[in-house]
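With one protein chain removed, the remaining protein chains of the complex are shown where they sit.
Letters are used for the chains, namely A, B and C, taken in the order the chains are written, and counting of residues starts over at 1 for each.
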């Protein structure tokens, strides 16, 4: 098992004829992802890497029945693309685009939510279930199918940790980049819930950064609802307040959103927080081994009880 | 039983200190309706007929737990009042106000629907479950608790038919005025569904008028889903096209919305359509008697079969 | 509220829609002058009757002319023309245009969808209702989310649905968006361009525009007051509206005074069933006062065709005693020289009947009786 995407995912690429769209469609196809259609208004009838292009999402849906859409259109046009996908009934929408005006995003988010669809991103690398489907811009080869679910606000930082998990032999069930913008469609909590319910996922890695209070909320959620081991990392311990650290969402403002607060909240929820990205894999390995030992011990328990009875 | 409102309904009056609000609050109280609170911004602390007044619906809800709100504020302010009631979690909102700008109403309707609340009206007389609760502006004394559910787009025309039903001894379970505007919160179909499910309602009266296609849609619904006898009446057989007959919604435009079309659709769905309002009661009485006879005959059937077996 | 074509065009132009700019003329000479100014005598112009009704083309209300003299002659014949009961007081003089393609583009309040729907068709310039009836598949319909408004992708769905080519797309999308903005911004219940044309040199142009404004929203558009054309309004209807009474003039001879719109329609139907012809639709409104009843009676009596009057009042909020007083009051203000049949039931009906009976006026019990009575009285009179 895995979460959100697998080998049955049928992918639509919105903005497929753009530079980014074309390039990453190639990458996704190469990885074995089923890319069934693309949309670029006015380019119907063309093909990109053999994938047919339509004028509208409605047409693409009618012809090719995608169940995931990935959006590469420029930021100012991305909210419209999100709403087009939503209104065409696509249940999972991954928005890679960055630089989206935030007030537009607030509206698009509200619309997606009202329609009951799921949006991941914007300004995110997408997500991957190793060996099944890569729906995003991450380098596929660093991933390996395995035991750990990963959710992250960053891009390359995720790759760093994915690589460490792969090297350590733990691998990943699914790795989800939720994006670095202030308003995002899917939060840590949403993904934690999915990983908690996924039988294949044994441990969860959560990569946060400064800005907002998503990590604090996730910590509270973990405390109440997550039984699997969670290892965290928070980037930006040394970031100064009031400065946007690349991501629109990565900013300490009004004294909130500091790494220290987030680390404290996670620790209080029983989440070990790594000091270095690569250390995440070591900590997870240790936790899973400890859990295995504990399980083996407890597994003997019933026998003893039975014997006693 | 009855639908939507009964003796447990706790009513909030929005616009209670206005002329209409005050007058009808008196009428509702006199009928025995539980009016628990009123709202007029800036008038908190006052009382109308002994009913406490609050500044906001949120305050009124917190203090008095109403489960129905009735709105008497002037048309331009009614959409705001509808949304205030919706956002305060009131599940049933009756909007008496007329002259609401239609584009505002389109938005308010969408908001109410998204929130899962029910709006009746606007520009409607409200609804009444005789002997239990009158939440509206209709004269209470013409009603009598009985066997027939009534749903109507009009006001006084409804009274005419209610009176005939009362005189005939049939009486009403609940009488609902859905309103005469082009955009209304609750349609014929919504109410038909409720009456069909209400064990006390034996027959249904549906009073339509020219304009729109609500009656045609209701006819299609009746054909598929309504097993109880339905008697109809359509006002405006002689109305000329292009002229608004009082109600904003009562207008034949673009060749649609004629009484002839509606009557034909209802007839095709097995609905008898009266030629005069008062005739509705006679037709219903005949249908219910016929049904009773049919029931008594069919009730004997099993015995015969048993005897034969 | 209906407005004229030229007013609709001006309104749409303020939202950035390219229109066929012309001049309004109220006399034949003005039309000739406008033709001179617009065409310089070289190109052709169209002289178009400005009336609040359709079918002016078939009625001869649109003429294509080449010279100011022809324009004068055409305007002469059109001005004063009666088109479905509307007298032409103005013509719109516009340059004739080289048409390559014609489309229909309209935005309507969609009652069934409870939203705002964009309708478009490549069958432009013809009666869209006929297209809707005969070949509904030729109409593209897209309903905007009421809260989000029209989205770009929806405008594109309209364009692709019509098969608009990429190089013409930008101009077309801009018109769709502007028309939507105009609809919402002016609180319209209808905004339509028919035909929206593509000229021989690939320009988009709104050749004929129609806008209907929402009466309930006029209060926030005080500037629209001056779009009202008194010529197009029945004086009695205007006076009724000012007094909170709904009144519609009809062609018959039996005046009706009723409380409630549904009951008023049902009353008209009852009169017709009895072989009569209603002279009007009249709803005195919810809690009608004596004064308002008197005003209603005056309005009905203002129609010289009226030969008998039917009062049908179901008292709910309206009290029958006040209605009775209103009737007596009206008699002191205007001369009632036609028979009246009065049906007065509901709240305080006994008091009301008492008041009337003391003044020598009898009442009837049912609507059917009343309708029959008034038709008989009318024939007798």
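One rule holds for everything that comes next: a contact is a pair of C-beta atoms (placed from the backbone, for glycine too) under 8 Å apart; a residue touches a chain by one contact, two chains touch by 3 or more.
This is a predicted model, so every value here is computed, not measured.
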Which displayed chains the unshown chain touches: A, B, C
Of A:68, A:248 or A:265, the residue in touch with the unshown chain: A:248
Residue touching the undisplayed chain, where the options are A:29, A:44 or A:110: A:110
Identified contact with the non-displayed chain, of A:52, A:149 or A:212: A:212
Of C:147, C:184 or C:218, the one touching the omitted chain in the full complex: C:147
In chain A, positions touching the absent partner: 23, 75-76, 99-104, 106-107, 109-111, 125, 137-139, 142, 152-160, 163, 180, 182-183, 207, 209-210, 212-214, 217, 233, 235-240, 242-250, 254-255, 259, 275-278
Interface residues of chain C (partner: the chain not displayed): 147-148
Residues from chain B at the interface with the omitted partner, ascending: 41-42, 44, 55-59, 77, 80-81, 83-84, 87, 107, 111
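Everything that follows uses one rule, which is that only the chains that are shown with their structure count from here on.
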Third chains touching both chain C and chain A: none
Taking each chain's C-alpha mean as its centre, the one farthest from chain C: A
Whole-Å gap between the CA centroids of chain A and chain C: 56
Centroid spacing, where centroids are CA-atom means, of chain A and chain B in whole angstrom: 49
Sequence positions of chain A contacting 2 or more other chains: none
In chain C, residues with contacts to at least two other chains: 145
